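One protein chain omitted, others in place.
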Amino acid sequence: MKKIINNVENIVPEMVSGLVRSNSDLVEEIPGTTAVVRADAKFASADQVGIVSGGGSGHEPLHAGFVGDGMLSAAVAGEVFTSPTPDQIYEAIKAVDKGKGVLLIVKNYSGDVMNFDMAKEMAEAEDIKIGTVIVDDDISVENSEFTQGKRGVAGTVLVEKILGAAARAGKSLEDLVNLGKSVINNTKTIGIALKAATVPAVGHPGFDLKDDEIEFGIGIHNERGYSVEKIQPSKQLSEELVAKIIDEFDDKTGKFAVLINGMGGTPLMEQYIFANDTFDNLKAKNIDVGYSRVGNMVTSLDMVGISLTIMKVEPQWIDWLNEPATTIAW
Amino acid sequence: MKKIINNVENIVPEMVSGLVRSNSDLVEEIPGTTAVVRADAKFASADQVGIVSGGGSGHEPLHAGFVGDGMLSAAVAGEVFTSPTPDQIYEAIKAVDKGKGVLLIVKNYSGDVMNFDMAKEMAEAEDIKIGTVIVDDDISVENSEFTQGKRGVAGTVLVEKILGAAARAGKSLEDLVNLGKSVINNTKTIGIALKAATVPAVGHPGFDLKDDEIEFGIGIHNERGYSVEKIQPSKQLSEELVAKIIDEFDDKTGKFAVLINGMGGTPLMEQYIFANDTFDNLKAKNIDVGYSRVGNMVTSLDMVGISLTIMKVEPQWIDWLNEPATTIAW
Amino acid sequence: MQLTLDEATKWINSFVEKIEHNSATLNELDTAIGDGDHGTNMDRGAKAISEALSKKSPENLSELLKTTAFAMIQKVGGASGPLYGTALLDMSKAAKENDDLAALVQVGADGIKRRGQSDVKMKTMIDVWQPVADDLQAGSLSTDQVTAALNSTKDMVATKGRASYLEEKSAGHLDPGSQSSAYLFESLVEVIGG
Partner (left out) sequence: MQLTLDEATKWINSFVEKIEHNSATLNELDTAIGDGDHGTNMDRGAKAISEALSKKSPENLSELLKTTAFAMIQKVGGASGPLYGTALLDMSKAAKENDDLAALVQVGADGIKRRGQSDVKMKTMIDVWQPVADDLQAGSLSTDQVTAALNSTKDMVATKGRASYLEEKSAGHLDPGSQSSAYLFESLVEVIGG
C-alpha cells in the first residue's frame, strides 16, 4: 500500500484539519471532534431547521464537502469506513440547532443507524427536536423485513441537496422528514467496481478482481456485489445499470435526475464517457432527464469504479437541485 | 488495462459529448470539433476579450471544466495527451472573438506551442487579434535557452482563473498578456507520482515504480521526474516540495496562493492530509497564505499522485481567484 | 455466581489485551464479509478503556462497567461501538441492584438485541452473547463452549450487519463481532475459572 498519509491513527483528524484550513471561509471544526459546521457569515442569522449528516470517512467530498448555505449545516466524520460516535454527532446537533429542530440524514448501515440513534436519544434528553431520514438507495441489495435492508450510497448527496435547499426555504422539521422519505423512495443506485478500495489500516484491496473482471452491485465500503462479470464496453455497462434501475420505477413518466458518480480512482474522462452512453440508454427508454451531474461525489477511497443514481423527481425538486449551494464540493 | 470506455479512437468525442450533455446550460460543442464554448445566457452579450485554452485530453476537468462566465470562453480538447490540431483551435477562436481579440493560454509543450501557433497564424490571416501566454510553472525541469523550457502543469488552472476574471472585468488583450506573463512568472509547481498513468492506447502504466517508491518531479503526461525516492510520510513529502518551491521565490514576503492538486487516482482524503501538512510547513517558513484550494483540477488520467503549486500573489489577484466563476468544475 | 469488582477488572483488562493482540485477525475476518475495520475499531476501544481506567479506578462494579461502556461509545463508532456500549451501559445500570454474573450477561445480550434490532441466528455477536448467557445461567462456562458458540456463526447466513449484504456468500466465514465477543468471554473464563 502506498498512500500519502502520516500514520493510520491520525488520518481523520488530519484530513478534517486540512479541509477546514483550506476552506476557513466556509467551515470550521467543532472543538474536540472531527465534525465540521458552517462558518459562513449567513449561518449566524440562518433561521432554519439544522441539517446534520455524517458517517465513516473515505467517501470525500461527502459529507464535509457539502456543508454550507443551502445544503448541510454540519457533518460528522467517523474513522475510515466507520460510523462516527454518538457524542460527536450530539455536538454537531447542538452546534446547529436554532430552536427549529435538527434533521439527521443517515445512510442505512447498522453502525450509522445505531450511532445516530444514540445521539438522537442524547439530544432529545436536552429537549432538541430531532427528525431522521435513512437513505437506502442501493437497489443491488434485496430489501426484506429479515435483513438490514438496502444500503445508503451515492444518492445521499442528492437527498442532502434537496433537503438542504428545502430547509433554507423554511420548511419545518416534519415537512423535511416527509419530503426526505419521499425523495429517498424515488432514488435508486447501483455501483460497479473495477478495483476494490484499500483501507489504510488493512493495507490491501478489500477483494480481488482479475484483470478482465468487474463487480456489479458493490457498496461504498468494499462490500461485494451481486455478480462478477467480464469487463464490457461502457455502453453495455451503462445499459445493464440503466435497465436494472429503470425497472424498479413503476411510473416511468415525468422527469428524472441522474447522477454519475466516480468512486475515487476513476478519472472524469471515463465518467463522462459513461455519462454519454447513459444519456443514450435513457433516451432509448424514453426517460426524460431533467437534471444531471457527473463527478466524484460519494467515493470509496481509491476504489476504481462508478455508480449510477436515478431519481424520479417532482418539478420543485429540480429547482432545489439547481439552486446554488455555497459548499466546498457541490 | 481496465477502463470504462468503448473504443480507444472514440474516447475524446464521447467524453466531450458526455460533458456537454450533462452541462448543457453551461457549454456547447463547436460543430465538427471536440472544442466546447460557453452556452450561458450572459455569453451572447459578453463584451470582453475571448479566452481560449486547450491541450491534450486526460487532464479533466482542465480545460473544458473551466469554461464559463469569469473563466475560459472556449476550450479545445486534443486526443489523449496530444495537443489539439490548429483547425480546431481556430474554430474556437472564431467562436469567441467579440472584436476585442482573443487570448490563448497555452501549456508549454512543444506540441501545444506549435499547434496554437499555427492557429494564431490562421486567425491573424482573418484579422483577429491574438495574444498568447505560455504557462511554464513546473520548476522540476531546468529552464535554459537550449531546452524546451519548463512544462505547463497544475498552475495553469490558477492562471486561467485570474485571467478569466480580469477579462470579465474588461481588461484589454494587451493588458491580459502582460498580466498573464506576470502571473506565470510567480507560479511554481512540483508534482509527485506514486503510480504512473495508463494511456488507453498503450494499455499499461507509462513507467514502473516499486511498491515503496515515489517519483518526484513528474509531468502531467507520465514524463519521468528528477528522482525516485522511498515513500515517506506526507509531512516529509510536503516539506520537500515546499522547500524546493519556496526556494525559487526571491521575495518571500506578501501573500501566496496555494493549490494542492490531485493527479486523478489519489483520493481527496490524502489531498487534505497533504494540505494540512503543507499549511504547517508554510507556516514554519513564515509564508502568508492568502488563498488556497484542494482537489482534482489538472489530472493525468488515473495517475496516483499529487502536485503542489505556490503563487506569489498581488492583492487584486486574490480577489480574482475568489470571485465566483460559473463553470462545471471551478 | 456474583461478579466482584476485582474479578471484573481482571476480566476487562484481559479483554483489552486480547483485542490489542488480535486486531489484525479481527480486521481480516471483517475484510472477508464486512469492511475490514472491526479490529481497528475494537483496538481504539481497548486503548480508550485502558486510558479511562488508568485515570480513575472505579469504586464499584457498576462504575467499572460504565467507564468501559463510555470508552466504547465514544471511541469505537461503527456498529460495534454502540452495541458493546449499549450492552455494557445496560449491565452497569443493572449492576447497581444485582451482581449476578449470568443475569448481567443476559442484560448485555438484551441490550445488543434492542440496539441492533436483532436476535440469535442472524450471524452477529448475539450468537456468542446469548449462548454464553445461557451457559452461565445453566451454571458453568468453558472456553470450549465459547468456541462452539463462535464456530456456530461460520455456517450462518447473515441477516443483520454489513455481512447481510452478501446474502448466501456470507456463509463460510466467522462473524468478526462474534470473534471479538469470544475474546471477551474467554477472558471471563480465565478469571472465573473453566
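For this structure, a couple of remarks:
Should a chain be cited, it is by its letter among A, B and C, assigned in written order, with residues numbered from 1 in that chain.
Following the convention adopted for this analysis, contacts are C-beta pairs under 8 Å (C-beta built on N, C-alpha and C of every residue); 3 or more make two chains touch, one makes a residue touch a chain.
These numbers were taken from a predicted model, which means no experiment stands behind them.
Remark: the absent chain touches shown chains B in the intact complex.
In the complete complex, the hidden chain is touched by one of B:G131, B:G219, B:G262 or B:G305, namely B:G219. Checked against the full complex, the one of B:S45, B:T147 or B:N286 touching the unshown chain is B:T147. Residue B:T85 is the one among B:N10, B:T85 or B:T132 that touches the chain missing from this view.
Checked against the full complex, the one of B:N7, B:S24 or B:S110 touching the unshown chain is B:S110. By the touch rule set out above, subunit B reaches the unshown chain at residues 8, 56, 78-87, 109-111, 114-115, 117-118, 141-142, 146-148, 151, 199, 201-202, 206, 219, 221-224.
Simple rule for what comes next: only the chains that are shown with their structure count from here on.
Taken chain by chain, the contacts run in an open path, each chain touching the next and the two ends left apart. Put simply, the C-alpha centre of subunit A and that of subunit C have 31 angstrom between them. Spacing of subunit B relative to subunit C, judged by their CA centroids, is 53 angstrom. Within subunit A, contacts with two or more other chains are made by no residue at all.
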